[in-house]
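Would you mind keeping the following structure in view while I ask a few things?
Here the complex is missing a single protein chain, while all its other protein chains stay put.
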């Protein structure tokens, strides 16, 4: 058959709870090391968090036929997902415990067509500017030869999380 | 188990070939009616083309836990995928046989958080402006009460497809 | 000589003070009626506020040679200025006394080249979505035949103004 895929995921409530009681960088390191379960989206679309340090996060994906759009290439929404994750987690990696973020926007520029022949792609997110209420990040999607395939910017809003109820 | 999902898809080469020999609106109508197989991305992310007419395309999705990000809501990349499809297919619906398009960019504004409680969402794409070489479309993501959840614009490049080789 | 222009403007501090003590719609109506002085930018670039109602603002400009870029058409920054004003004032028109806004971003799509032959253009700003902390507006630049020349979206942050110090 070939054209079938099965995936499993874990309860995302575990993650959302952990995100609220840890600094961003610690939360992301736990995710990367597998000490917290990856979020469901990572299983759905099959991408992984490969690197994280303060102000920077890198995700990778190997495109498959299951990501194809009707016109014979990988759907732009797949890269948008990776780029949004990379930009958002770069911002999250800078937040102390008690602060959270939400993405206000994502602007993606599609520079090259991506197919199953493209191989593994990496989305490298970095923080460009950080204020008290908002942060701006960019993310670059590159192939194995570091050619730029897509580029994104994302603005995030920063806010204090309400303390956990006892 | 519950937290497992299996999906199948069909060979996307069939679609890419059909796209090249039909007017955009005819191709999209065949897709909508199921006379052409849906592209793999529709199975991966589980969304459907519900409506198409010249200059307008509507997709819908019922968010599931498998779309969740690490911070307890549906990942923005899922809406980006729907919005990109809606904007792109709105443009495609206006193209005569022999013309194709590619998305140059996608700008998404995330207006409301989406969870499994949001229910079915619809992405309504419409063409704003069409030139000879480029077209601009917008897409609006709404819930069952027509509240705006996200908004996108996308510029597409238009180009003649090379004739099929014999 | 011909290629010379002189303009005057009034103290912008008068305006900023008035903006703080009036509802947005009242402030903009005073501006439109000339009971408050137009801001300096309107004199520099020579555009006017023509219409304002809650959630909508319209500015117009007649392009002149003094707006030209090096490649023989009106500089995109001129339209960006009009579109930013129209989007921002559409948002401002919805704010009660005590609330202010600042633009977080502006995304402009340039659809048609503009020259001195284009005549008077209008930027029509409307609010698309309004939350407690942010609002999204769009603006459309049209010519005298209502052809779309450029399109913009802008996200604004909303915040309470500090009360005036005695």
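To keep things simple, chains are lettered A, B and C as they appear, and every chain counts its residues starting from 1.
Definition applied: contacts are C-beta pairs under 8 Å (C-beta built on N, C-alpha and C of every residue); 3 or more make two chains touch, one makes a residue touch a chain.
Since the structure is predicted, the reported quantities are computational estimates derived from the model, not experimental observations.
The chain that is not drawn here is touched, among residues A:22, A:136 or A:157, by A:136.
In the complete complex, the residue from C:25, C:58 or C:78 that touches the missing chain is C:78. By the touch rule set out above, chain B reaches the unshown chain at residues 104-105, 107, 133-134, 155, 157.
In the full complex, chain C touches the omitted chain through residues 1, 3-13, 15-16, 19, 27, 31, 39-41, 43-45, 65-72, 75-78, 80-82, 84-85, 88, 100, 102-110, 113. Although one chain is not drawn, its touching partners on chain A can still be listed: residues 107, 109, 111-112, 128-129, 131, 136, 148, 151, 153, 155.
Criterion: only the chains that are shown with their structure count from here on.
With chains as nodes and touching pairs as edges, the resulting graph is complete, every pair of chains being joined.
Averaging C-alpha coordinates per chain and comparing to chain A, the farthest chain turns out to be C. Separating the centre of chain A from that of chain C, both taken as means of CA atoms, is a distance of 36 Å.
Chain B and chain C have Cα centroids lying 33 Å from one another.
Chain B has its Cα centroid 21 Å from the Cα centroid of chain A.
Residue positions of chain B touching 2 or more other chains: 107, 109.
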